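A single protein chain has been omitted; all remaining protein chains appear in their positions.
First chain written, first letter: the chains are A and B, and each begins at residue 1.
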Amino acid sequence: MKQNRLSVAMQSLLVLLVCLSIIAPIFFMFLTSIKSNVAIFTSQIFNFAPTLEGWKTIVFASGTAKSVGGDWPLYFWNSLIVSLASTAIALLIGLPAAYGLARYDFKRKNFTAFMILSVRLIPPIAFLIPAYLIILFLNIQHTYISVIMFYIVFQIPFVVWIMRGFIEQVPKAVEEAAALDGASQLYMFVRILLPLAVDGLIITSVLCILQSWNEFLLGFTFLSGDSVTLPVAAAHLADYALISWNMEFVVGMISALPPIVLAILVQKHLVRGLTLGMVKG
Amino acid sequence: MSQDKNVGRREWLKLTGGVVGGLIVGGALGYLAKPPVEVPGPTTTVTATGGPVTVTATATATATPTEVVDFYVNPQLAGTELNIMAYDTIDTVQAKKFIDEFQRITGIKPIWTVMGEGTANDKLSLEFAAKSGTFALDYNSMDGSFVYNNAIAGNCLPLNDWFAKCPKEYNFDDVLKPTVKSSSTDDGTIYGSLWDCGNHWLAYRKDLFEAENVKVPTNLDELVAAAEHFYRPDKGLWGITLFGTPDLFPFFQWDMFIWGCGGKHLDEATMEPLANSPEVIEGTDYYAKLGKYAVDWSNSEINKPTTYFAAGKAAMELNFVTALAPVLDPTTSVVFDKTGFAPWPGKVAQPNILTATGYSVNAYSKPKEQEAAFSLLTFLTSPHVQSQALKPEFGWPPMRASVVEAPENQPDVNTKWGWMAPTIKAIIAAQPPGTKGAKSVAASPLPRLPKPGVSFGYMKIIYTNFAKIVAGTWTAEQAMNQSQKDLVDLFKTEGLLK
Partner (left out) sequence: MKMKGNPNLLLLPAMIYITVVTFFPEAYAVYISAFRWLFPSPPVYAGLDNYTALFSSDLFYSSLSNTVFWVAVTYVVETSIALAVALLIQRDSRLNKFTRTLLIVPMMIPPVIVSELWAYLFNPVYGPVNYFLHALGAPQPDWLGHLPEAWYALIIVDIWQWTPFLILIFLAALYSVPPDLVEAAEVDGASTVSKFRYVTLPLILPIMFIGGLLRVVDLLRSFENVMLLTRGNPGQGTWLYSFFIFYQGLAGSLQVGYGAAASIVFLLFTGAIVVTIIMLYFRLMARA
């Protein structure tokens, strides 16, 4: 290559800088989680006596009454349920639509596809207020269903657009062969098509779970008490008068871990998923 | 090629399925994993006679307690789960110290949800709007004026009947009248009870003031001068620490400043807001002047000022009595032995006692929970619990006259809670001799208006416009003039003004 040593070294240095800028804040998050509050407030950045109080309080939710800030295993569970349930239902609703868009030609096809995509472009804050009032009238506030309902609609564009691309990639010959053998459409879909588009299924599921796991605005408005998800509970904790930064970051690290792990597992298809199949990653 | 693809995919599937499965299992385990069964803590033996109480703690978990029950107990409530929404102030910490006893006597299981005050206030308005009775016992912070506002909106349960059913040992007459008045409507219906009553005070660094021969401020001009004197941000010291966020906290500090200059919220006779009266503008102006010397002014909300002061970053702090308490705790404060206390240095002598944290019963909860909530409410305000108020290991301004008047609790600045001496003195002074505090007026931080929600609207207008002062874009006068305009507009729309 026509690059000289110096240029390569410079480039590597810059890349290292990029890596450092990503790692440094996270490192501080970890460091703060093992500091005591007094140390944090008196600006003891590096010279402090580490303590595991924060970790113990959060992980074991100890105490007769629910501990300071709440019942963390419960909130983890809430996040899990809300993410998985909404993803599952979004898949059920979206997969047929993806198949329809992938395999059929019909008059309003592009319009329909675009309508589904436009949901991704709507800011959720725009329907927060009427949605909240509707939820109050239906008396489902503080329940899982109130947030799941909306998470599903945000996930449908992902399901439809990503799976559409993956389904289109599967050659029609496979389906035609199966049809000749007398297979019903449903059988064809579930037993033959899906396994070949499994990559798409995985990336879709992961992205849907991620979206719901990290969501804050709707959860903060609709949920309360026992039904809060991790991000909402973290925001509540942060408001703490005696602001326990150490506990806040313990929660932070625990909430961040599942999304990061999942995303890294599917990093091969991540770009494709994030751009709803429009960019082949 | 397709073979490789298949193998690749299968592995993907297994791996991801494993991860998801692991997450589910992990989540389930996490949820089911409960801490080891709690061993009951040391029991307390209590004999309540309505007067000073002796408490002996025994370390054995099996000693049989003997108690005189001086609060509302209904044996049929045993086993009920009681959801409490509480703010994470020192009051909650203190209240929680008595919970084991409550649970043992009544069998009611309290479940505390403790939230930071800022988010909690947002939440509370949503909660009541939703008419969800999730939390049967609501900690209506700040004080009775929140209870009052929620009461006229129908969110709180009237408690007169239940108070009548309390055992005579509860001794309702003993409760300081200002605290009762602040959580009642004008027709005498009681909607809650206060856990403590207090006021704003000035905390200052004795060591710094003595070392530099600065006089402890007794009026607002001296206060501003002292703050300026100690303003050395490059050395990590600020003059003072104050509330300054775009939320409700500055509003309660603003109250003190306008009262300290002789102003008030509105003319009760004509219902006209007085935001642009000279006294109010003067008070606001002092607040604005002080803010320049305040640490992290625009981001300081409820107890952040205390954390800054406790970390030694400020020479003074103006705050609620109970919010100042953590400053004296050696585990959270580095200035615990260097702090002095003085009365709030207003221009006008501090006329009113500002009552603080209170509890009300949620009108939308199930009846059993409501009753359990009332039981806890009377427990926390019972003679034997309140009599602990000034003991070394506790510490909050009591809301019962007997405790205030008890000889051993007379103000003594040498005891650990001697810093509360000024508060106690003021409470006592507000009572005409021989009576039990009937005369003192509890100033209401929020104006008591007949329409629910308008008081909160009032507060929101003030703090939204005040935020511009914090930002340095407006002067006090500009902010208050704008507030007056907005307030008149609000009052007219809601029919309070013609």
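The definition used in the following text is that a residue touches a chain if its C-beta (ideal position, glycine included) is under 8 Å from a C-beta of that chain, and two chains touch if they have at least 3 such contacts.
For clarity, every value in this text was computed on a predicted model and none was experimentally measured.
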Chain A positions in touch with the non-displayed chain are 11-12, 14-16, 18-19, 21-23, 25-26, 28-29, 32, 40-43, 45, 92-94, 96-97, 99-101, 103-106, 112, 115-116, 119-134, 149-150, 152-153, 156, 160, 172, 210, 213-214, 216-217, 221, 230-232, 234-235, 238, 245, 248-249, 251-252, 255-256, 259-260, 262-264, 267, 270-272, 274-275, 278-281
Contact residues on chain B toward the hidden chain run 121-122, 125-126, 128-129, 131, 153, 244-248, 295-299, 308, 311, 313, 451-454, 456-457, 459-460, 464, 467-474, 493-494
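Simple rule for what comes next: only the chains that are shown with their structure count from here on.
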For the pair chain A and chain B, the C-alpha centroid-to-centroid distance in angstrom is 37
In the complex, chain A touches chain B at residues 37-38, 41-43, 60-66, 68-70, 73-74, 76-77, 80, 84, 132, 136, 141-142, 195, 198-199, 202, 205-206, 221, 224-225, 235-243, 258, 261-262, 265-266
Touching chain A in the complex, chain B uses residues 9, 12-13, 15-16, 19-20, 23-24, 27-28, 30-31, 33, 35, 38, 83, 85, 87-89, 96, 99-100, 103, 110-120, 123, 126-127, 129-132, 134-135, 236, 301-304, 307-308, 310-312, 326, 331-334
